[in-house]
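With one protein chain removed, the remaining protein chains of the complex are shown where they sit.
The chains carry the letters A, B and C, assigned in the order they are written, with residues numbered from 1 in each.
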Amino acid sequence: MIQIGIIGAGRIGKVHCESIMRYVKGATVAAMADPFINEQTEEWIRQIGVPRIERDYRKLLDDSSIDAVLICSSTDTHAQISLEAIAAGKHVFCEKPIDHSVEKILQVRDALVGKRLCYQVGFNRRFDHNFAAVRTAIADGKIGDLNVLRICSRDPQAPPVSYIRVSGGIFLDMTIHDFDMVRYLSGDEIESVFAAGGVLVDPAIGDAGDVDTAVVTLRLRSGALAVIDNCRRSVYGYDQRAEAFGALGQVAISNDTSSNAVLSDAHGVTAEKPLLFFLERYMQAYVAEISDFVRCIERGEPAPVGIEDGLQAVRIGLAAKRSLETGRPVALSEIEGE
Amino acid sequence: MIQIGIIGAGRIGKVHCESIMRYVKGATVAAMADPFINEQTEEWIRQIGVPRIERDYRKLLDDSSIDAVLICSSTDTHAQISLEAIAAGKHVFCEKPIDHSVEKILQVRDALVGKRLCYQVGFNRRFDHNFAAVRTAIADGKIGDLNVLRICSRDPQAPPVSYIRVSGGIFLDMTIHDFDMVRYLSGDEIESVFAAGGVLVDPAIGDAGDVDTAVVTLRLRSGALAVIDNCRRSVYGYDQRAEAFGALGQVAISNDTSSNAVLSDAHGVTAEKPLLFFLERYMQAYVAEISDFVRCIERGEPAPVGIEDGLQAVRIGLAAKRSLETGRPVALSEIEGE
Amino acid sequence: MIQIGIIGAGRIGKVHCESIMRYVKGATVAAMADPFINEQTEEWIRQIGVPRIERDYRKLLDDSSIDAVLICSSTDTHAQISLEAIAAGKHVFCEKPIDHSVEKILQVRDALVGKRLCYQVGFNRRFDHNFAAVRTAIADGKIGDLNVLRICSRDPQAPPVSYIRVSGGIFLDMTIHDFDMVRYLSGDEIESVFAAGGVLVDPAIGDAGDVDTAVVTLRLRSGALAVIDNCRRSVYGYDQRAEAFGALGQVAISNDTSSNAVLSDAHGVTAEKPLLFFLERYMQAYVAEISDFVRCIERGEPAPVGIEDGLQAVRIGLAAKRSLETGRPVALSEIEGE
Partner (left out) sequence: MIQIGIIGAGRIGKVHCESIMRYVKGATVAAMADPFINEQTEEWIRQIGVPRIERDYRKLLDDSSIDAVLICSSTDTHAQISLEAIAAGKHVFCEKPIDHSVEKILQVRDALVGKRLCYQVGFNRRFDHNFAAVRTAIADGKIGDLNVLRICSRDPQAPPVSYIRVSGGIFLDMTIHDFDMVRYLSGDEIESVFAAGGVLVDPAIGDAGDVDTAVVTLRLRSGALAVIDNCRRSVYGYDQRAEAFGALGQVAISNDTSSNAVLSDAHGVTAEKPLLFFLERYMQAYVAEISDFVRCIERGEPAPVGIEDGLQAVRIGLAAKRSLETGRPVALSEIEGE
C-alpha cells in the first residue's frame, strides 16, 4: 500500500485526496499538509479517512513511512518543494506548471538525475478517454501523417483577477494543457509559436496584464501545423475539443455531457450542454493519472508524464508569451532549456 | 417533349405543375383541369406557363396531343378517371391512394392488361434520398437478413376534421406511405397486421370515427417484423425516420433540416427542427418521381411504382383498419384482392 | 456501516460485490455465500476484501450482524430466499425477476406487510443517467402528455440455449427491463399487451420454445401507446435506446460509447460502437442502485424500486407471453395479481 502525502489542501488537493481514498487501488492518503487549513477542511479530510493533518509540509517529507507526495500548493512553491521532496527520497506528483521559470525546472530536472524516483507532472488530459482516442488513432496510423491539429479549449468562466495576476498569464496557466496535448497527440516537438490574443471577455483581465482570448499557431518539427484557440469564458460550459487532420483522414473529439438525451420541441432539437468544468469533465482522468503514478512507483517504472513534459510545455508557454509581446513568431530555440 | 395534363388544381396538383414546368426535363404541362378552379389559381397556372385551363378533365382525355395525365383530384374520383384515361390511351400518374376499395383498384388493374401504358402511383418517398439510402443498404446486404424494421412518421399538424371524415382513416390516408415503405425497403410482402390506436391529439378526430395516433406491427413473409408509429401532430415538425435492423447491422435515417447549424448557448446545444412538412421535405422527391414517370413513358418501360404497389398498400391499410376495429391481428389474406 | 451479505457469487453477484467494496459509501460486504463457489472465485472475493465466504446462505441469514442481503442466485430461488430473509429481519435487494410465478411474488409481498424492511428489485436501468433524463423530461412536462413511447433493447449476443431454457422466455428475462422502463418513464400503468415475435437469430432458440426477436405493443391507462423492440443479437453491440413523444415534444436517448471520437476517412465518417454489454453500459447504474438501497436502509425509507414494481413487470411479461402464444392482445387484468 503506497503511502501518499498531499501538500496543499485547496481544490485540486481535495480532488486527488477523494479520488485516492475512493478509487485508487493500492494507495492511501497518509497525511495532508497545508499552512492555511481551516476547520471545515480539516473535518472534510478526517471524514474521508485521512488520519493525519499537518500545517508544515516538511513534516511529511521527514516521515519515512510516506512514499510519495502530491504537490498541490501554489505554483510559486512547486519547484522548491519538488527539490526538497526529491532530496527526502520521495516520489513526486507535481501539479502543472512546475514553475514559470525554466531555470527552476532545470534545477528539479538536475536533482532527479541518478535518483530512482517517479516524478510526474499533472497533465490530466493525457488520461482522458477522448484525447486518448485521438492519440491512439494517430499512433495507429489511422489518419496517416499529421497535417493540421486543432485544439479548442474554453473555460466556463474566468478565474478571479487576483488569480490571473499570479497565474503567469493565460499561456502558462490555461494553454499549457493544450501545448502538452499538441506534444502528446502528435508525438512530435514544437519548432515555433505565433500567438495572437485579445481582451474580449473582461477589461479587468487586460488591466492585470493578460489576455482572455487567444489563438496560437505552432509549427511542429515534421512541418505539421497546430492551432489552439482559448477563451476564459464560454457560456455553454467547458469546451474541450480536438481534431487531427492527416494524409489519410481526420479524427475529432467533442464534448462530454451528463446524458445524451435530446429534446425536440417547438424551439428546436436540443442536446445537453457540455459538462460544466474540469472536475465534472476530468474526474475519471484524475483517478487514472494517480493510479498510473502509483503503478509506476510499485513497478519502479518512469512516470508516464515526466519532468521533460513539464519543461517543454512551459517553454512553449514562454514562447507564446514572448510572441504575444513582440507580435512575431518565436522559435522554441529562443527559449532557454533546450 | 411529353405533353402532360394535370387533373386537379389543388395543392398537390400545383406542386407537380411547378415541378414539371421548372425542373422536369423532357416534359411540359400542356393543360390543367379543375371544375372548381378560381381566378387566383388560373392566374398562377398561366404565370407558370401552362397554356390551357379547363373545367372538365374529359377535354384533356379527348385531346390526342396529350400523352399523359396526372390525377390529382379527390380520392373518390381517382379510380373512375384512371379508367377513362386508360381507355383514352393516356399514361397515368395517380396520386395515392388509388381508391379506398380494392374492387375499384382491381378494375383499374384489369383495364391496364394488354395496354402498353405507364401507370404510376404517387408514393413519393420511394424517390427520397434518405429512404433510398436505407433500401440500398438492405439490398446491398449491408445489414444482412432483416429482423426488425421501424418507421416513424408524424405530421406537424392534423388536417381539418372535414378532411379526416373523407380521408378513409389514418391508415389509408397517412400510414399508407409507411406501408409502402415497409414493402419498398424490405423488398418483402406483408403477412399480417396488428394495429393499435388512440385519440390523443384531438377528440374531434375521434368523433369523426378515426384515431390520431397509431402503432402498427406487421409480420413479413420472411418472418421479419416491422413496426410503424404515426401521429397526426408533432410540434417540432414533420418527423420522418426509419431504421432497419438485421443480422449484420442496422441502418437508420433521421430528419432533414434547412441547415445543419448548431447553436450552443446557456440553454443547451440546439439544432434546427426538421423541415416543416411534405412540401419542404419531399420537394426533390416530387421532381424525381415525375422525372422517372416521364423517362418510363419515353422508353416504353413499366412505371417504377405500379398498380400492384398501389393495390398492396391499400390492402395493408384495410387490414390495419379491420385490426383496429376488431382488436386482433388480421392476416392480409383476409383482405380481398390477393 | 451497513453490513451486507451477497447470496450468489455468479457474474451479477461479483458486480455488486466489487461495486460495494470500491464505490458504495456507508456499506461493506461482510460475507458472500454460494454453494458452488470455486477456488478462483474464493480468491477473487478475498482479494477484494470480503472477510467471509459461506456455502450455505442460511448462515448469512442467521448472522445478526448482517443488515441486508443481495439475492443474486438463480431466479428459481429468489422468492424462497426472499421469504427466509424477510423472516430473518433482513433488508433485501433481489435481482430481477423475483419469480416467474405471480403467486410466489404475492407471497413475498404478503411477507413484507407490517415489516419495516427495505425490499428492492434490481431494475438497474432506473439508475442510469440517460433513462433518468427521459423520465425527468416527462415528469417536468417537457413533452406534455405522453402519446407514444418507443424502447429499443438489443443484446450483443444471445445467451447459451441452456440458459434460454430456464430463463422464463425472452419477455420475463430480457423484455422485463423494458416493461419496467415503460412504467418508470411514463409514470403510468399498463392496460393491455400485444406481442409479436420470431426466431430470426438462432433456430436453437426456437427449439428451446422461445423467440429471439420481438415487438411488443402496450396500451397505457392514459391511452398512450408504448412499443418495445428486442433482439437477442446485435452485431454492433448493446443497443439501449428510448424515445418518448408527446403533445409538446419528444425526448430521445441513444447509446453510450467509450469515447466520442469520430474518424473521417476514405470509408466514411465513423463513430464508436455502443458499449459492449450491460457491465460496460450500466456499471454506474449498479453502483447507484445499491447506494440508494443503502441510503434507504439508513434512513428507514421505502426502497426506490419495490415489490410492486417487481410484481407488475412480471405480470406484463406473462401477458406478453400469453399474447405470443394466443396471437391476440392480452389485457393485464387477465393476469392474476391485480
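In the analysis below, a residue touches a chain if its C-beta (ideal position, glycine included) is under 8 Å from a C-beta of that chain, and two chains touch if they have at least 3 such contacts.
Keep in mind that what you see is a predicted model, and the values were worked out from it rather than measured.
Chemist: Would you mind spotting which of A:158, A:224, A:242 or A:305 touches the chain that isn't drawn?
Modeler: Of the listed residues, the one touching the omitted chain is A:224.
Chemist: Which of these, B:85, B:134, B:208 or B:307, touches the one chain of the complex that we don't see?
Modeler: B:134
Chemist: One chain isn't shown here. Among A:10, A:302 or A:329, which residue touches it?
Modeler: Residue touching the chain left out of view: A:329.
Chemist: Just name the one of C:18, C:84 or C:272 that touches the chain not displayed here.
Modeler: In the complete complex, the chain left out is touched by residue C:272.
Chemist: Which positions on chain C touch the chain that was left off?
Modeler: 235-236, 239, 263-274
Chemist: Spell out the interface residues on chain B facing the chain that's missing from view.
Modeler: Within chain B, the residues that touch the unshown chain are 22-23, 129-130, 132-134, 137, 142-143, 248-256, 258-266, 272.
Chemist: Contacts of chain A with the missing chain: which residues?
Modeler: Where chain A meets the chain not shown: residues 145, 147-148, 150, 152, 154, 194, 196-201, 213-215, 217, 219, 223-225, 227, 229, 231, 233-236, 239, 245, 247-250, 327-329.
Throughout what follows, only the chains that are shown with their structure count from here on.
Chemist: Do chain B and chain C face each other with the same patch, meaning over half of the contact numbers show up on both, or with different patches?
Modeler: same
Chemist: By C-alpha centroid distance to the whole-protein centroid, which chain wins?
Modeler: C
Chemist: Of all chains present, which has the mean Cα position farthest from that of chain A?
Modeler: For chain A, the chain whose C-alpha mean is farthest off is B.
Chemist: On a C-alpha centroid basis, what's the spacing between chain A and chain C, in Å?
Modeler: Centres of chain A and chain C (C-alpha means) sit 40 Å apart.
Chemist: Measure off the straight-line distance from the CA centroid of chain A to the CA centroid of chain B, and report it in whole Å.
Modeler: It comes to 58 Å between the two C-alpha centres.
Chemist: Using mean CA coordinates as chain centres, what's the gap between chain B and chain C in Å?
Modeler: That gives a centre separation of 42 Å.
Chemist: Indicate the residues of chain C shared as contacts by at least two other chains.
Modeler: Expected reply: 248-250.
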